[in-house]
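Note that this complex is displayed minus one protein chain, with the remaining chains in position.
Chain naming follows the written order as A, B and C, and within any one chain the residues start at number 1.
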Amino acid sequence: MLDNTSDHPIARIEKLRVEFQTKGGTVVGVEDVSFDIGSGETVCVVGESGSGKSVSSLSLMRLIEYGGGTIAGGRLLFDRKDGGVVDLATEDQRTMRDIRGNEIGMIFQEPMTALNPVFTVGRQLTEGLRVHRGMTKAEARAEALSLLKQVRIPEPERRLDQYPHELSGGMRQRVVIAMALACKPRLLIADEPTTALDVTIQAEILALIDRLKRETGTAVMFITHDMAVVAQMADRVVVMFRGNKVEEGTVEEIFENPQHPYTKALLAAVPKLGEMTGTDLPRPMKLVGQEDNATAPIPGTEEVLLTVEGLTTRFPVKGGFFRSTVANVHAVEDVSFTVKKGQTLSLVGESGCGKSTAGRSILRLVEPLAGRIDLDGTDVMALSPSGLRDARREMQMIFQDPFASLNPQLQLSDQVAEPLVNYGVGSKSERQDRVAMLFDRVELPRSFMQRYPHELSGGQRQRIAIARALALNPKLIVADEAVSALDVSVQAQVVNLMMELQAELGLGYVFISHDMAVVERVSHQVGVMYLGRIVELGPRRAVFEDPQHPYTKALMKAVPIADPRRRKSEKDLNFKPIPSPIHPVGHVPGKSVYAEVTPGHFVLTSESGY
Amino acid sequence: MTESPQDDLILADSSPRGVEAIGALKDTGPTAPPRSRGSDIWDQLRKHKGAMFGLGFLTFITLAVLVGPYIYTVDPQKLDIRNKDMRPIYTALWDSGAKVGWNKPLGSDQLGRDNLAQMLAGGRASMAVGWAAMLLSLFIGTAIGVVAGFFRRLDGPLMRVTDLFLALPILPLLLLAVTLFRQPLRAGFGPEGGMFILIVTIVAITSWMPTARIVRGDVLAIKEREFVLAARSIGSTPGKLIRRHILPNVLSPIMVSAALGLATAIITESALSFLGVGFPSDFPTWGKMLADAVVRMEQFPERVMLPGIAISLTVLSVNYLGDGLRDALDPRIRGR
Amino acid sequence: MLTYATRRMILAIPTLLFISFVIFMLLQLAPGDPMAQVPLTVPPEVKQKMREALGLGAPPLVQYWKWLVQIFWIEPQVLIDYVFGTGLAEGKLRVISWQTRSPVMDIILQRIPQTLWVVGVAYVVAILIALPIGIYSAYKQYSVFDQAGTFVTMVGFSIPPFFTGPLLIVIFSVQLGWFPSIYDTTHVVNDWPSFKVQLQQMIMPVMVLAFQITAQLSRYMRASMLDNLGQDYVRTARAKGLSEAVVVGVHVVRNSMIPVITVIALGIPSIFGGAIITESVFKVNGIGQLLLTALFANDLPMVMTLTFIFAVLIVAFNLIADILYGLLDPRIRYD
Partner (left out) sequence: ERGADGEVKILYWQAPSILNPFLSGGTKDVESSSMIIEPLARFDESGALVPWLVDEIPTVENGGVTEDLKQITWKITPGLKWSDGSDFTSADVKFTYEYCTHPEGGCAQLTKFEPVASVETPDDLTVVVTFKEPTPYPYTAFVGGESPIIQKAQFENCLGAAASTCTEQNFNPVGTGPFVVDEFKPNDVITMSANPNYRDPAKPAFAKVTFKGGGDAAAAGSAVMETGEFDYAWNLQLAPDVIEKMEAGGKGVTVAGFGPLLERIMLNNTNPDPNLGPDERSVIRPHPFLSDPAVYKAMSMAIDRPLLVEVGYGKAGKPSCSWVPAPADFAYTPEGCDVQDIEGAKKLLDDAGIVDTDGDGIREKDGVPLSILYQTSTNAVRQDFQALIKEWWGEIGIETELRNVDGSVFFGGDAGSPDTFQKFYADVEMYANTFNGTDPQSYLGNGLCDKAPRPETQWQGENISRFCSEEFDAIHTELSQTADMAKRHELGTKLSEMAFEEGAMIPLVHRGRLSAHSNSLGGVVLNVWDSELWNVADWYRVK
């Protein structure tokens, strides 16, 4: 597998320096980076957000100029197909156009936006072929079809005439990959190709890239900040930090014997699936630099806080002449669970399986169709609008995107104080005191109170969102993908913070996530959702160590493990596409019937759709 | 509890490099001192040359029409038939035979009214109409747009009302309003005040529709943003949601509408004057001066050029200011 | 899509009825009298008789009903008669203008060519000028071209046509004598020289109008281009090694056109609304001039019908804009 590497590097980056001219002066995107990539080799570039990973890769394509950057120093040596090594940093754009897409292919971070929404997949795929290979329309189309087959898209013929939005995220990403591979490039740059995707799709894509590399001997530069992915993919790893390379080595070296303190810290912050095996209770992570933090397990109480029974939420699909409801999206279907005081229930599952809808239904932010929600003795479903408003004092929500869930136009202190104002809690000065206290609580300096959201980093924003949720002293917090958008290290801190608060204040959490490693870390109970139903529900340990439902099993298998010695092989993967949750009006789905495998561990026995 | 999490770094490694490295695991907070959004916007605006020109000219013209009449105290309506048809003083530069005089720096019209005084008084009227109509139209447009975007059930009816107003012909509307309301308004506000209110209202109610459409579109988008959901989950009432969360976020299209609205209002008023259905005849506005002078454009080009250029420059500077404001208010652009 | 369109169309009917009713009542209530242009030498009793002959005495609701029947029932029949040579509408009372005592529709049809020649051509010219300006200004944001383009388009937006119009006449008709100051609506284009004459008489009004429309459209185009130039798919296209011309001219422009085309569609009703001031400055007796004279003559059937047609166009082009949006943007589906 690693037979023909390194001895003959395809690309060599030497002392690269990239600057951006902005209104605030010159910003250095990459300060000093050197590494090389050999053919048939995967070099993973890791590092925090903003450390210069994308800038390095864009410089290789000389695309950085279109973003306002300049290559201020260094050389980018590239071994062209027809022999001869050129310095890409000094080539003119005409030559670059020849190289781009032809000899270097690139896969971009966001599959959702990387494709032009108004052209068909076929058209976008063939463009490069026609430019670089001088193919006719028909030839290019035939070639595109074979490319789509290569990346294993189901029904490739049909896809050619579809528009990007008609494909799922995973399929789109595969189209982007096909596009990058179209002209059989010698170097493939993949810039976080899976960050936005579900575990299952991610696993497929990773397997695909790996296979292509093996089959065609392409050199791959793989950029990510997900250490688990690195462990699965890399031959060699380059660690970047604030525009510099701080460490480089084979994947085993990096994981097993990190040298640089930053690498160490980074690895420590990565939650690894299986770390909690054998324990019952969640416990905060141990972080480098915070050795003093309490990592005692959190027992919680056995008192029931929230009971949800038979929760069903559907969204009408309007259509026909009079905009009547012709079908329903069965987003949540007969879901029941309980959350105990001071404990965490996690909901996991693939995108679109109804996790968020379930969470929002509990707060009645979307109106459930049926079911019973009992919060500490209050029947939430029976409440009038004003009663509901009062009840929301007891339950709060934290949202996935810390950038979207704060109003960009309001000062932070006002945002945190807003729930207090809404419920008329305290006098102005009392409120101020409480806001200050909350800032302390989430470990933000009080000096931030007068700032605006855009001045904060993601993790800090999420702390603000947590502070806001805490303002009213709720009993229950629904955290909908509250840490998914954060960098690993920041994620670890926020997760720790949430757990600390739980231990201290006895909060109950409904924790929604698709990151199994985090879920393993924080949960007392886990519910696995599929197509609107909970297919498996039970204590975390039981569900993770002894999955019963076939879907749970498949999901567990797909999760990459941050350990280069436990790589998954493509054969293990076996996913069916998720069926549509849309059913015509009048469709009566069956009730969810569960079997209790062990005490408290339930598995769906009725039809789940999987 | 420590004051700041950043202080924790000191506890970490002893090597300076290590300290820094582990610090990176913390959230990197902003390094610049906190700045208010206001000064941020102002900074951005200052860099926009067009906007600064616009602001400067607008300030100048506003001051001129507000303060000018106190400095240059000639009555704009005063007829001085002996000194009619005077040319501006600068024409003496190339035409020594021209009828000029320092008593009429910009010349006089066919009845001997002083052009400079008329420009000042006319500017006052035009600017007042422009601002008032723009504000009113903005208010109506924003209100309708927000309500239509926010309350689904009102969306259809309100958008149909928008269509209706788009189709309404302005002239009969104005004539009808004059019939119905001139007398009561005249009793309450005097002949000029009454007409002012009428014209402003009519211009406003025939020009709010684009604002409403744009605002509605933006509200529809913002309504789906997570922070609105977040605000609902912390118990904000709909009124509060609109005021605190939605309105501030549609400010930028509103500002742009405002800039265009001022221009439209000034031009509409002058078009009404041109068609002869505006203010009383002895009440100068730029539009009326321009309309009256068009027939004598060749002999007295200054009489069209002065108000024409004043209107154009005002509208132009408002447009530029609006452009700059849009850039400054858009955080995506401001960041750059 | 089809059901969406039909549904919107059917919903448009009550909307239009409502709009027509409001306009009718507005016109009824507005002061003014079709006899205002009859000289004072005609005594009031005679004027009263003339009013009655026009049907002015009837209660407004009756008049409205008559108008509705005429416009929705009889005029379509006339159209059918015209096309198929049938005799459905024979002897039935059509919408008659008070000024000319002739069917309003006939006059409107007579005016449409003039309006299309001038306002329509101006619109097309404006689009042809505005789009390249917008595209290039956005591509070279903050360049000299962009700055100059911005300045010129803004000047265009801010100068009223009753200023530019007479100015052009003084320069090009009176001083230079290049173009006629009065538009000849009887001119027939049948060969090159006559086409040249037509161009000469069109050029000034078209210039004045196009100047204003260009200003607005190029602003939209520029903004839309700027939005799209920052999108990820542009980078993807470049990464494929496509030339800048293809990246900008095909990928970005295609996306940027989506909102601009709907803006253009929404502007089309205003072509048929004519350009009141420009038309009267250059004596292009089109729809705008027709409306203006009808307004000043209080020719209610004419004003009513013109305004109503305008309303129909507004509603229709609203719908067309929405549908176009759906057609151009594959992401949007109406069903």
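By our rule, a contact is a pair of C-beta atoms (placed from the backbone, for glycine too) under 8 Å apart; a residue touches a chain by one contact, two chains touch by 3 or more.
In this text the structure is predicted, and so the values were computed from the model without any measurement.
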item: Displayed chains contacted by the hidden chain, counting the whole assembly; value: B, C
item: Touching residue (missing chain; options B:L175, B:I197, B:A258 or B:A310); value: B:L175
item: Residue of C:Q63, C:T236, C:Q289 or C:T305 in touch with the missing chain, whole complex considered; value: C:Q289
item: Residues of subunit B (touch criterion as defined above) contacting the omitted chain; value: 77-79, 81, 85, 110-111, 113, 175, 178-179, 182-183, 187, 191, 276-277, 280-282, 292, 294-296, 298-299
item: Subunit C, residues in touch with the chain not shown (by the definition above); value: 29, 31-54, 93, 96-97, 99-103, 106-107, 110-111, 169, 173-174, 177, 180-182, 184-186, 280-281, 283, 285, 289-290, 293, 295-298
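The working rule: only the chains that are shown with their structure count from here on.
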item: Mean-CA-position distance for subunit B and subunit A (Å); value: 45
item: Subunit B-subunit C separation of Cα centroids, rounded to whole Å; value: 26
item: Between subunit C and subunit A, distance of the C-alpha-averaged centres to the nearest whole Å; value: 51
item: In subunit B, residues with contacts to at least two other chains; value: none
item: Residue ranges of subunit A in contact with subunit B within the complex; value: 22-23, 48, 241-242, 246, 260-262, 265-266, 269, 287-292, 360, 363, 365, 389, 392-393, 396-397, 399-401, 404-410, 418-419, 422-423, 440, 443-448, 450-452, 454-460, 463, 465, 468-469, 471-472, 489-490, 492-493
item: In the complex with subunit C, residue positions of subunit A that touch it; value: 58, 61, 63, 66-67, 96-102, 105-106, 108-110, 113-119, 127-128, 131-132, 163, 165-166, 176, 179-180, 182, 319-323
item: Residue ranges of subunit B in contact with subunit A within the complex; value: 1-6, 8-9, 11-13, 15, 17-18, 21-30, 32, 34-37, 47, 225-227, 229-237, 240, 244-245, 248-249, 251, 331, 335-336
